[in-house]
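Here it is, the structure, as structure tokens.
Removed from the display is one protein chain of the complex; every other protein chain stays in position.
Labels A and B are assigned to the chains in the order they are written; within every chain, residues are numbered from 1.
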Amino acid sequence: MVALAAWVIAFAVGSVVGVARTVPNRLVRTLATTYVELFRNIPLLVQMFLWYFVLPELMPVEVGRWMKRDMPNPEFSSAVLCLGFYTASRVAEQVRAGIESLSIGLSHAGYASGLTTSQVYRYVLLPISYRLIVPPMTSEFLTIFKNSSLALTIGLLELTAQSQQISEYTFNSFEAYTAATVIYVVIALSTTVLMHLLESRLRIPGFISKDER
Amino acid sequence: MFGEFDTQIVVKSLPFLWQGLQLSLLLTGLGILGGVAAGTLLALMRLSSFKVFSLFSATYVNLIRSVPLILVIFWFYFLVPLAIGRPVGSFYSALIAFIIFEAAYYSEIIRAGIQSVARGQVWAGQATGLGYWQIQRYIVLPQAFRNMVPILLTQAIILFQDTSLVFVVSLRDFMTASAIVAQKEGRLVEMYTFAAAVYFVICFAGSMLVKRLSKEIAR
Partner (left out) sequence: MITIDHISKWYGKFQVLADCSTGIERGEVVVVCGPSGSGKSTLIKCVNGLEPVQEGAIRVNDVAVTDAGTNMARLRSQIGMVFQHFELYPHMSVLNNICLAQEKVLNRSREEARAKARSLLQRIDLSDQADKYPGQLSGGQQQRVAIARALAMDPIAMLFDEPTSALDPEMINEVLDVMVELATEGMTMMVVTHEMGFARKVADRVIFMDEGRIVEDAPTEEFFNTPRSDRAQAFLAKILQH
């Protein structure tokens, strides 16, 4: 659940930021780069703490109070936001790489036939690059899914061990870990298979990307 | 709200945090060494013509890569003491977990690096009578590692970030140290913001370095 909701954010924000990193406008590019560097260079766990503990404090008093007291499912929503925005920075890099892997002649061809910048992206660059980045996107999805375990961990620490005494984990949790591990392996493997199918359906006949050579 | 931002607390706890940071760096360093060594072995197995080796390596890599690191850390925290029959302390169990985990990622990087070395290079080595290990040692791996330096470093930065996960087994790295101060003094905002800033500076500097290096290599 957390993973899916976060994936929606990550894909949307990541696409925008990724495209922004390739546009001619310098200011837009710098902003997008800053976003990526900022989210990429702080450990996810720290970001999780920032969203969960720090953000409510920095908000105007009423909003902060509402976030702490009345917001439903605080762990859930901060985990989704955190994972979403974090993964967006990684998705953005993939989108950028996908666009940059296309030859410059392709966008020149678009401009030459009178398309505007946004039309070039909409009709030429994006349709091709999204197909190219299906494989890395698969692994990004798996990453977001694996990272959602962090959110569970925070929840777990909150619930079971305020004192953070690890010795209090019992053999019940041992079983829980076994179950969790099996579930992760199963889902990861089936996603891989699914994406293979998707990849072959989306393939453009006769078009070979740089990596496949 | 920023008026209440207490820089004193950060300054006061610096020595304690510095100890934590040293532990983080130590974990990162040892994790890289162990991970690259084990990863190289796994990569060679994966590319070996013996089916058993390549199958083992492929299974290992795919399995580890489908499990979150945090679960691996937990597993080793529980399993290593069970396996040897005595507690080893969270440092060693975390370190082993990192090596086991990172080896899977490094092996993929190294495999790609080895495959980037032209097939003819191996032929040339074989044609002069060099043995398998000699060819790997003197011809293939030196070229492969040269091509891989930027990616290996990027992975090192990721590993450094990942060391923050030892928080869950209460090992006192930089993250845990910050959290301890934060909880004890009730200064969550200051401590977590400071922790984020420190991680950012280190990792950002690292990735700048990687960029410069890859430009130099590409030349």
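We take it that a residue touches a chain if its C-beta (ideal position, glycine included) is under 8 Å from a C-beta of that chain, and two chains touch if they have at least 3 such contacts.
The shown structure was predicted, so the numbers you read here are calculated from the model rather than taken from an experiment.
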Quiz item: Out of all the chains shown, which come into contact with the hidden one?
Solution: B
Practice problem: Using the definition of touch stated at the top, determine which of B:Q19, B:Q143 or B:S207 touches the missing chain. | Solution: B:Q143
Exercise. Just name the one of B:L14, B:A83 or B:A118 that touches the chain not displayed here.
Key: B:A118
Exercise. Spell out the interface residues on chain B facing the chain that's missing from view.
Key: 118, 120-121, 123-131, 134, 138-139, 142-143, 146
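Heads up, the rule we're going with is that only the chains that are shown with their structure count from here on.
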Quiz prompt | Complex contact set, residues of chain B against chain A | solution = 1, 62-63, 65-71, 74-75, 77-78, 90, 157, 161-162, 164-165, 167-170, 175, 179, 182, 188-189, 192-193, 195-196, 199-200, 203-204, 207
Quiz item: In their shared complex, at which residues does chain A touch chain B?
Solution: 37-38, 40-47, 49-50, 53-54, 57-58, 142, 146-147, 149-150, 153, 157, 164-166, 174, 177, 180-181, 184-185, 187-189
